[in-house]
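One chain of protein is taken out of this complex; the other chains stay put.
What follows is chain A.
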Amino acid sequence: MEILSILIPVSLALGGAGLVAFIWALRSRQFEDPKGDAERILSDKWDDRPKPD
């Protein structure tokens, strides 16, 4: 049962990491155009090199 003292914090930390990632994605407005983003990966426009900022 001692393993619980490691596993529970680990599972909470992993879940927390997911939550932080979600909040970051939300804050950086990645949910503004879901349909466009789904289509954009099909475009081969920036396949050779990344889009310059």
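Convention: contacts are C-beta pairs under 8 Å (C-beta built on N, C-alpha and C of every residue); 3 or more make two chains touch, one makes a residue touch a chain; residues count from 1.
Rule of thumb we're sticking to: contacts and distances are computed from a predicted model.
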Checklist entry - The hidden chain: which UniProt name fits, "ATP synthase gamma chain", "Putative copper-transporting ATPase PacS", "ATP-binding cassette domain-containing protein" or "N,N'-diacetylchitobiose transport system permease protein"? => result "Putative copper-transporting ATPase PacS"
Checklist entry - Residues of chain A in contact with the chain that isn't shown? => result 1, 4, 8, 11-12, 15-16, 18-19, 22-23, 26, 31-36, 39-40, 42-43, 45
